[in-house]
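Every protein chain except one is present and positioned as in the full complex.
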Amino acid sequence: MSAVADRPRTNSSGWLRHLGLTVVSSAGAVAVALLLGALVILASGQDPVTAYRALLSGAFGDRRSIAETLVAAAPYVLGGLAFAVAFRAGLFNIGIEGQIVIGGLAAGLIGAADLGLPPVLFLPLALLVAALAGGLWGAIPGVLKSLSGAHEVITTIMLNYLAFRLLTYVLTKTESWLPVNPQLQATEPVQPAARLPILLERTRLHAGVIVAVLAALALWFLLYRTTWGYRLRTVGYSRGAAAFAGFSWGRVVTGAMFVSGVLGGLAGAGETLGLHGRQISAPQGYGFTAIAVGLVGRNHPIGVVLSGFLFGVLRSGATKMQNTAGTSKELVLVLQGVIILSVAAFASAGRLRAWWARRAQARQAPLGEATTIGVEPGSTPPV
Amino acid sequence: MPRAMTVSDDAAPLAVEMRGIVKRFPGVVANDGVNLAVRRGEIHALLGENGAGKTTLMNILFGLYHQDAGEIRIEGRPVRFQSPRDAVQAGLGMVHQHFMLVDRFTVTENVILGFEGTGTLRLDRDAAERRVGELAESFGLRVDPRARVEDLPVGMQQRVEILRALYQGSRILILDEPTALLTPQEVEELYQTLERLRAAGGTIIFITHKLREVAAISDRVTVIRRGKTVGTRVTAETTPSELAELMVGREVSLRVDRPPAHPGEPVLAVENLVVRGRGGVPAVNDVSFSVRRGEIVGLCGVEGNGQTELVEALAGLRAPESGRVMLKGRDLTGADPRTLRRAGLAYIPEDRHHRGLVLPFSLTENVLLGTSEDPPFSRWGCIDYGAAEETCERLMREFDVRAPSPDVPAAALSGGNQQKLIIARELLREPDVLLAVQPTRGLDVGAIEFVHRELIEQRERGRGVFLVSFDLDEILDLSDRILVIYQGRIVGEFVSGQVSRTEIGLRMGGRGGDERGGGQAAD
Partner (left out) sequence: MGDFFTVELLTAVLRTATPLLFAALGGLLSERSGVMNIALEGFMLLGAFTAVAGTYYLHDPFLGLLCGALAAAAGAAIHAVWCISLRADQIVAGIALNLLGAGIPIFLMQRLWEQAGRTPSVEKLPMIASGVSILVPVAFLLVPVVWYLLERTKPGLRIQAAGEHPQAAESVGIRVSGYRYACVIASGVLAGIGGAFLSIGDLSLFTRDMTQGRGFIALAAVIFGNWNPLGTLAATLLFAGAQAFQVQAQAAGVGISADLLLALPYLLTLIAITGLVRHSRPPAGLGRHPTVD
């Protein structure tokens, strides 16, 4: 998994160059996917140029569509960050969907409560509760992993479905003591004081997009400027080196999953407190796209912002593509799948090349390379 | 179907002949014109130090590697194997050091895997178990064909590997360090098995670095040193001393300029230390020693005799079972690595890639490894990467770490430069004790010289250096005092210059002095 990861940078000129590399190599994967998508459109008897043009104009055509693109990008960025922070610690978190549900539900329940607080207190409180709920939910796989070694991929899958069940239960069975509406299968509307404010009049663009960008900056700082981030990245790359330095693996893994859950919870809170104004019953599937966002963004906070924006473009443009060019907006789902496959192929291409090179070297090393005599190589050469 | 070893009284024809085998790996020549002639029906020991090239030679023989030059004949016919399966078909069998067994399979399933027989798809377990049981019995290998491998002790698992080779029709059996993981009783049983196989006409190549084993089991012995054959002897006509000399060599290596030591008070004291290894066996058994300021104490021994566990206990990576570790008079038994580092311990680990460095990290980030929480790099939980980068640049200048910038990943550096970076980082804290494990492993000559000079420099500055190495030359060149470890115990302590290589070689091989018999798990 670490092969998808990239070398993080320390100084400012370094990360700028790193950013450039990230964009170039991820852009390759996206380009391959768009090309394949064009072939699919062509094969289904339509004009890819028209379709993609419609997609772009659907995403950027006017004030409203740009706002919709940003609205769609916000949960992608937060979800992608949730994936990225776990990935940096060497964990494959596919439980973001569940974290979003839990965070959104917590935000909906606290936001619908009549606390009589002013916005300056209520909104931060609602965000905090959602972040904590998501964080605690997210920390479960971390705790299980550090205690029993349970694979986080399996535990997060199971926790996703448990979160869905919990959501249904709360929305349908708890009206006696919680602010929910079983008829609508939703929480009661969030109090105005807890809503994320609208940024642009007559659009749905809410402050969740600001939360996402701030979260990206905060995560960048956390990962690349703090001792906590240093520990996390060391654990993610090398358990041996982490032990050498005296870092506790279990604590780092649990902490990374907690932060991942906080970010997932904020993604859910953005939807509840910003977009819908209440927690609704149907999971939106952002959590799975978030994995693609993280991978395409090379699991770097800045990369994730860019790739989250790209996925927001795809999502908001898809509707127009369907309406004007007749190309199903589900093409976007297919494109996501292809993007992930090409990212994976790009990543393994490098590893395969290295492997073949080593293999060839071990089988028949070129003459005249030897300088030392009588020492076997440190590790057994590949067989 | 299983072919039993054919009985042959004639010892003259050669079962295996390897002539002028050369095998190069990037940067090293593992085999440099090795000759080996093994007669049919003999037990032939292949003796050499770690890194002498024994395993490489056998991997070539078994088709795992291809030689760059040289010729192999099996029973007189020239061969060139593309894969182990070719070697098996030519009648060879190998018992690997790390067994190639499926833990959850039964003995029978492991033995027949890949050679289940043709015909129906159905796997006739009963018939297979009978066949395997009969085969085992015919060679006196007591093992239950129905037992699960994971439930068997190590010695029994090894027997399964031997049984598998026999089942596959091997007439020539290669055993790679077969006693490394066995208890003394299991070693005894292995000897009996090998003798029975020989009696049945089988040929056995026995790789070892233990002199006692050569004497106990082999008919003839070929000694390899530094990738070259240095001689073949009839075991009965040689002595352990002669073999030890052949194995470790006599020639004087390039001496490091080493002024006389002026040791001060002890800075590291280890008392009656017991450390358990994998599987709960004591890998370090009642070890006591001390390292004083201004001296280098070298620990030599063959790999796998408890060095790893001892080092890990000293570095805070493994909790000792009992005993004490004192650093500058402070009891730091079982302390974590950070506490030890703050108390004045520096550690140059054996594994640069998985322990000493984080390869994808930049050089600056690697300089922080182990000190990321301490001033001057850390304040209020934040890391001052600017300060770290300045330090990194200074260290790169002072220690001549050749890299374009502190910003490149450690993976991009050569082994020598990686090691320089680690040493530079570890010395940054002005430690009192330097724990250096295999500090020159895999380095080129220039880098080795640098590391050696640096260790002596540290001694001159009044630091205590504890050097662990499998390379006897390195130990002899650098140490003021020499400890020999064998099976988790210190079996000899010498003052440098007052002991012969042969004496040390004997101790490393478990002979002489207060040695105890038998092998034990010390991996």
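Annotations for the structure displayed:
When the chains are written out, they are named A and B in that same order, and each has its own residue count from 1.
Please note the rule applied: a residue touches a chain if its C-beta (ideal position, glycine included) is under 8 Å from a C-beta of that chain, and two chains touch if they have at least 3 such contacts.
Everything numeric in this text was worked out from a predicted model, so none of it was measured.
Here one chain is not drawn; of A:128, A:150 or A:178, the residue touching it is A:150. Taking the complete complex into account, A:291 is the one of A:105, A:291, A:306 or A:325 that touches the chain left out. Hidden from this view is one chain, which touches subunit B at 83-85, 88, 96, 100-105, 109, 112-116, 121-123, 125, 168. Taking the complete complex into account, residues 1, 3-4, 40, 44, 92, 94, 144, 147-148, 150-151, 153-155, 157-162, 165-166, 168-169, 173, 288, 291-292, 295, 328, 330-338, 340-341, 343-345, 347-349, 351-352, 355, 359, 382-383 of subunit A touch the chain not shown.
FYI, only the chains that are shown with their structure count from here on.
Note on chain placement: the centre of subunit A and the centre of subunit B lie 44 Å apart, centres being C-alpha means. Interface of subunit B with subunit A (complex): residues 24-30, 32, 50-53, 55-56, 59, 64-66, 68, 225-228, 315-317, 336-339, 341, 347, 349, 351, 354-362, 364-365, 368-370, 372-373, 378, 381-383, 385-386, 388-389, 407, 409, 441-442, 444-445. The part of subunit A that touches subunit B in the complex is made up of residues 2, 5, 7-11, 14, 224-228, 230-231, 233-234, 237-238, 240-241, 243-246, 361-365, 367, 369-378, 381, 383.
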